[in-house]
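Left out: one protein chain. Kept in place: all the others.
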Amino acid sequence: MAATGKPVTRIARHTRDSIYVRDRNLVEDLIGKVSFTDMIYLHLIGQPPTRAQSVLLDAVLVTLMEHGLTPSAIATRMIAMSSPEALQAAVAAGLLGVGSQFIGTMENTALLLADLIAAPGGVQARARAVVAEHRRDHKPVPGFGHPLHRPDDPRSPKLIALARDQGVPGRHIAALEALAAAVDDGYGRHITINATGAVAAVLGEIAIPTEIMRGIAVISRAAGLVGHIREEREHPAARFIWELTEREVAYAGPSARPGPNDKEGD
Amino acid sequence: MAATGKPVTRIARHTRDSIYVRDRNLVEDLIGKVSFTDMIYLHLIGQPPTRAQSVLLDAVLVTLMEHGLTPSAIATRMIAMSSPEALQAAVAAGLLGVGSQFIGTMENTALLLADLIAAPGGVQARARAVVAEHRRDHKPVPGFGHPLHRPDDPRSPKLIALARDQGVPGRHIAALEALAAAVDDGYGRHITINATGAVAAVLGEIAIPTEIMRGIAVISRAAGLVGHIREEREHPAARFIWELTEREVAYAGPSARPGPNDKEGD
Amino acid sequence: MAATGKPVTRIARHTRDSIYVRDRNLVEDLIGKVSFTDMIYLHLIGQPPTRAQSVLLDAVLVTLMEHGLTPSAIATRMIAMSSPEALQAAVAAGLLGVGSQFIGTMENTALLLADLIAAPGGVQARARAVVAEHRRDHKPVPGFGHPLHRPDDPRSPKLIALARDQGVPGRHIAALEALAAAVDDGYGRHITINATGAVAAVLGEIAIPTEIMRGIAVISRAAGLVGHIREEREHPAARFIWELTEREVAYAGPSARPGPNDKEGD
Partner (left out) sequence: MAATGKPVTRIARHTRDSIYVRDRNLVEDLIGKVSFTDMIYLHLIGQPPTRAQSVLLDAVLVTLMEHGLTPSAIATRMIAMSSPEALQAAVAAGLLGVGSQFIGTMENTALLLADLIAAPGGVQARARAVVAEHRRDHKPVPGFGHPLHRPDDPRSPKLIALARDQGVPGRHIAALEALAAAVDDGYGRHITINATGAVAAVLGEIAIPTEIMRGIAVISRAAGLVGHIREEREHPAARFIWELTEREVAYAGPSARPGPNDKEGD
C-alpha cells in the first residue's frame, strides 16, 4: 500500500500510444526482442533472467508440458466435446487438476529443501532427520518415488545436469542430493528423485518463489492442454472414453450399508 | 480412428525409462535443447517451427501476455483472495474471460482473412465488398478499431514489420493490409488495425489453425495471470476492489418494472 | 444506471444486524419460510413464484440433476482425484460442460418457440415452415430426437402433463406440440420431444428468460456433481477411468499427412 492506503500495481500501464509492462516499453523493448520464456520470468520476478535462469526455466517448462492422457487431459477433452465453442473453458477445466496430488508435491519438496538449507546443524544431518521422521510416520518423502519410472525417472538427472552446466549456485540441488542420499540410506534401497522433486530444486535455483512454483506448471500445462483440444477436434476420443466409462463402471444398486438416518436425525 | 474403430493419440507415450512427446525423446531431444515456444509449436502443429515461425510465435505470446488490471486479472485476484490454497483455480477463473468480447475477435479476423485470400475475384475486390457489408449492417469490421490506442495501436505495425523481416509468405498480412485500405476508404477516415487483428494475420502466416488461435492467447494469459497472483500476495488489491465495488455500486431497491407474472403464469 | 451514471444493484444489502435479499429480510422473511426452489425463483425473477411456478421449477430442477457418468461427471471426477482439497474446483470443471452440445439446445428450442408464438400467420403455419427449413438444410430441429430414448423420451410427456395440471397459460407448450406435429408430419415418422425441448417449454411457461435458462441447468447439475464427488471419495472410479483411457486410446505415431510447413512458412 502507498501512503494513501490505496493498493498499487507494478505490472503494467498504458498511454494512448504506448504500453509498458514491468516498466519496459512493450513495443520498443519486448516484442521481437525477448522470448516468451524471458517475458514470463520478467513478469513473475520483476527483472529479466540471466542466461542460466532462462535456459533452466525453458527446461522446466518443456519438461512439464505434456504427459499424454492424464486426468487433466481427460477433463479437458470432456469439456472440449461438450462446449466446443469455449476453448478457454476446456483448458480451464484441465488446469483445475494441477492440485495437490500430481503437482502440489513440488511445493512440499521446495519447502523441505528450504528447511534443509537453513538447518543450523548442516544439510546432511537435517536430511537424515527428515527421512527418519517420514519413515516413522509412514509418509513418503516429497519429491521421491514414481509408480512407473524405476529405478530412475529419466527427467531428474537431466534437469540436475543442466543446472550444473549452467553453473547456478546449487544450494537447492545440493540439498536435494543430500536428501536423496539420506533416502536411499534410510530405506535401504534406491528410490528415484522424481521429476517434480528435480523441478522444485531447479526452480529454487532460479529464484522462483515457492508460493508460485505451481504457476509454472499451470503455464506449461495450458500449452499441453491446447494440444489435446486440437487432437480432439481432428481425431475425437472423448465420446469413446465416455462410452467406455458408461460400459465399464457398472451400476451396482443401492448400498446395503446402514444409512446415516440410522444414526442421526429424528 | 484406426481400423479397429478405436480412437488413437499421436501426442505422447512412455515406457519405464523413456518419455516421448510427438515422437521425440523428451529427455534426449527436447529438455535443454528446445525453447518452451518451440515445444509449444511442436506440440500444437506436430513438427518443429522454422526459425521465422519461432520468432513470430514468441512475438505473439509476448504481445498478449499482460494488459494490467483487465477483467480477467480482476477475476483471478478475487479467486486468489478467496482460495489462496488453489493457485490453479485463480488462473482458471481469469482464463474463462478469454471469450468472445476481447480475444474472440481474433478468430473472426482470421476467418475474414481466409475469406479474402480465397476470393475468386481477388483480395482487393473482396475487401471492399466486406467493408461495404459491415457498413450496411452497422457492424464493426473484426480486427479494426481500439477504444484507447488512436490513431494507431502500436503493437500492430510492430508485429507486421516483424513478419516481413522474417520473410514469411505474407498472404495473410497482404489480406489484412488490403482490408485496412478498404476500411479507411470505406469509412472515410483512418481506423487502426488493432492488436487482435494483427495477431490473427501473424498466426495465419505461421500456420496456426484458426480453431486453436484462441489457445495461443490462453497460454500467454496464463502466464500473465500467475504474475497477478504473485503481486496480489505481496501487495494485495482484491479486498480494496471488493470494498470499492460494495461502496460504489449502490443498492437501488426493487425494480418498478412490471414483473413477468403480469404477463405470464397463472 | 441511476441518474449519476453509476450502476446499481437490486439484489442484496446488509446492515449491522440485518441482511436483505430482493428487499426481503433474510432472517425474518426467508430462512425457514421459503424453500430453496422458491428462493431461487425470487432471486432470479425478483418476485416470489406462484404455486404453479414453484411446482414446475422443482420439476425441471429434479429432471436435470443427474444423468450418471456423463462427460461433466467424468470431468468432475478427474479433478476431484487430482485436487481433493478443492471440491469447488471439481464442481466447476464439470459445470464447464453445460455448453452448446448437451444443454444449449434448450435455448435454441426456446428461441424457436418464441418465434412460433410471435408468428403473424399463426403457430401451425410457422411450425410447418420451420420444419421445412430444417429439413432443407439437413439440420435437426432443436428439442427433438434422442439417441437412446426411442420412440419417446419419458421425461417429456411427464413435464408437459405437470404443466397442464398446474394450469399454466400454455402458449409455449402449445407451440411445442404444434412443432411436434409438424416434425412428425414433415419427416414422415415419429421423432420424440426430448427432455431439453420439454424443459424449454416449461421454463417459458414460468417466465424464466431464455438468456438464463442454461443457468437452471447449471444450478441443478451443481447438485448432481457434488453427488459424484461424494461417490468418488467412497468408491473411487477416476483412476480406473484414467487407466482404461491410457490402455484403450492407443499411441499411433506421427501423422503421415503433409504438415502445414509444406504449404506455409519459409
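So that you can tell them apart, the chains are marked A, B and C in the order they are listed, and the count of residues begins at 1 in each.
Going forward, contacts are C-beta pairs under 8 Å (C-beta built on N, C-alpha and C of every residue); 3 or more make two chains touch, one makes a residue touch a chain.
Remember, it's a predicted structure, so these values are computed and weren't measured experimentally.
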Among B:A12, B:L44 or B:A92, the residue in touch with the chain that has been omitted | B:A92
Full-complex touch with the removed chain, picking from B:I11, B:L42, B:M78 or B:A127, is B:M78
Can you list, in ascending order, the subunit A residues touching the missing chain?
-> 2, 6-10, 12-13, 22-23, 45-47, 50, 52-53, 83, 85-86, 88-89, 92, 166-169, 205-207, 209, 248-255, 259-261, 263-266
Absent chain, residues of subunit B that touch it | 68-72, 74-75, 78-79, 81-86, 89-90, 92-93, 96-102, 237-238, 240-242, 244-246, 248-249, 251
It is residues of subunit C that touch the chain not shown, namely 1, 6-14, 16-19, 21, 26-27, 30-32, 34-37, 39-40, 43-44, 55, 57-59, 61-63, 65-69, 86-89, 91-93, 95-99, 148-150, 152, 154-155, 158-159, 162, 209, 211-212, 214-216, 218-220, 222-224, 226-231, 233, 235-237, 240
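Just so we're on the same page, only the chains that are shown with their structure count from here on.
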Let me have the rounded angstrom distance from the C-alpha centre of subunit A over to the C-alpha centre of subunit C, please.
-> 35
If you average the Cα atoms of subunit B and of subunit C to get two centres, how far apart are those centres in Å?
-> 28
Distance between the centres, which are taken as Cα means, of subunit B and subunit A, whole angstrom = 24
At least two other chains touched by the same residue of subunit A: list those residues.
-> 68-69, 86, 89, 92-93, 96-99, 237, 240
